[in-house]
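Of the protein chains in this complex, all but one are displayed in their positions.
Entry: subunit A
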Amino acid sequence: MTSKAHALSLKILAECSTTKARACQMTLPHSIVETPVFMPVGTQGTLKGLLPEQLEELDCKIMLGNTYHLGNRPGPELLEKAGGLHKFMNWNRSLLTDSGGFQMVSLLKLAEITEEGVKFQSPHDGSEMMLTPEKSIEIQNSIGADIIMQLDDVVHSSTTGSRLEEAMWRTIRWLDRCLKAHKRPHDQSIFPIVQGGLDTELRKKCAYELIKRDVDGYAIGGLSGGEEKSDFWRMVSLSTDILPDDKPRYLMGVGFAVDLVVCAALGCDMFDCVFPTRTARFGSALVPSGQLNLKSKIFSSDFRPIDDQCKCSTCKNFTRAYLHTIVTNETVACHLLSVHNVAYQLNLMKSVHDSIIEDKFPQFIKAFFIQQFPNKDFPQWAIDALDSVNVKLNENTQDNGQSSVNVKNKVSDSSNIENSEIS
C-alpha cells in the first residue's frame, strides 16, 4: 500500500491468526529483507569481528551503521568521495543508519541539547560538532543507507515530567525538519521515531502525530534503556497498535532472544542490538536454552559443538573444549563466537518468520519458552505481554508436543549443563 515508488516497499506475506505478529517481505534498494529481522550493528563501518563477506555467508540482509560515529570518522566528505558506506565497507546489501540521537543518552556528559540540535564533543579529539536534524540527514544522505532515521530528542527511559514531554514534541518538530532536509527520498527512506518515554498518553500522542506524515516505516524508540520490562512491553504494544499495518515497525535496541520473540508477537518487524556480538567478545555463546559461558571450566572437556543444530562455521568446526581453551587467550575466539551468535540471532528470526508463515507462531513461542525456561519459571512480563496477544504461556495444552517440532530440540543431557550456565 506504499503510495509512490518509494525506496521501500512492504509486502505482508502472512499475519499470525493469534498474535499481532506478521511475516513480511521488505524490498529495499540493496536487498530484499524478510521480517521479522534482526539487524547486527556495525558501529563504525564494520561489524566487530566479522567481515561483510562472512555476514553474507550467514545470509544477513541488512545491518546497521552508526551516524554519530561515522560522521565523526571518517566523516561525510570522505564517505561521499568513497561513494557511500556500501562501497566504502564493501557491503552490497542493505544498511540502516541511526540518527546519532542515541548518543545523546550514551554520551550525555558530552552533549548539550537545544531546539537547534545537539552539540557534541568528539570523544576522539574533543572537537565540537553540532548535530541538527538537517546535519544528521545530510550525513545520512552521504552515508547512503537504505533506511535512515530522523534525529530524535532521546531522553533516558526513566525520565518523566516536562522534559519528557518537551522531548516528545521536539522529536516531532525535528521530524519535519528532517523530512524537509532529506535529499534522497528516491533511494533512502526516513523512519520517524515514536517517543514519549513510559508515558502512555505521550506515546499515543506522538504516534498519532507521526502517522500523519508520509513515510515508509516507523521506529519505536526511547525504550530498552533499563526500564521495567512490564512498562517496556506495554509501550511497545501501544505503539504497534497505533502504527499502520502496511509499514514496517522497527523496535530500536532490542536483541535478547526472549525480547525478540515477545516483541515480534506484539507486531514489531525489525530489531537491532549490539548484544550478540558484544557478549561473544566476553566469551558467551547464545544457544536455544540461553547462553553458554565458555569460560566456565565445565566445558574444558566438552567435545560437542556449541549447538549441534547450528549450521554456522564455528559449530561445524570447533568444540566447546577448544573454544573454552582459547576464549581468554586468543582473539580468534571473539570472532568465532561472534559468527555463532550472529548466526543464532538470524536463525531465530528465520524460525519466527517461518512459523508465522505456517501460522504456527503461538506454538513456536511456547516451545521457545520451554527451552529457555525448562522449569517454566517464565518472567511475569513475558507472560503478561504474550497474554495480551492471546498466547497463554502457563496453559498446559497439547500444543506443546506438536510445537516442539518447530524449534530445534536439544539433546536432553546437554540442556542440563546449558541451563546451569544461563547468566
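What we mean here is this: contacts are C-beta pairs under 8 Å (C-beta built on N, C-alpha and C of every residue); 3 or more make two chains touch, one makes a residue touch a chain; residues count from 1.
Please note the rule applied: contacts and distances are computed from a predicted model.
> From the list "QTRTD1", "Ribosomal RNA-processing protein 42", "GTP-binding protein ypt5" or "TBC12 protein", give the UniProt name belonging to the chain omitted from this structure.
UniProt lists the chain that is not shown as "QTRTD1".
> With the full complex in mind, choose from A:Ser17, A:Asn92 or A:Thr331 the residue touching the hidden chain.
Considering all chains, including the one not shown, the answer is A:Thr331.
> Using the touch definition from the top, which of A:Asn317, A:Gln380 or A:Asn394 touches the missing chain?
Candidates A:Asn317, A:Gln380 or A:Asn394; residue touching the omitted chain: A:Asn317.
> At which residues does subunit A meet the chain that is not included here?
Considering the whole complex, subunit A reaches the absent chain at 51, 53-54, 300-301, 303, 313, 317-319, 321-322, 324-326, 329-332, 335-336, 339.
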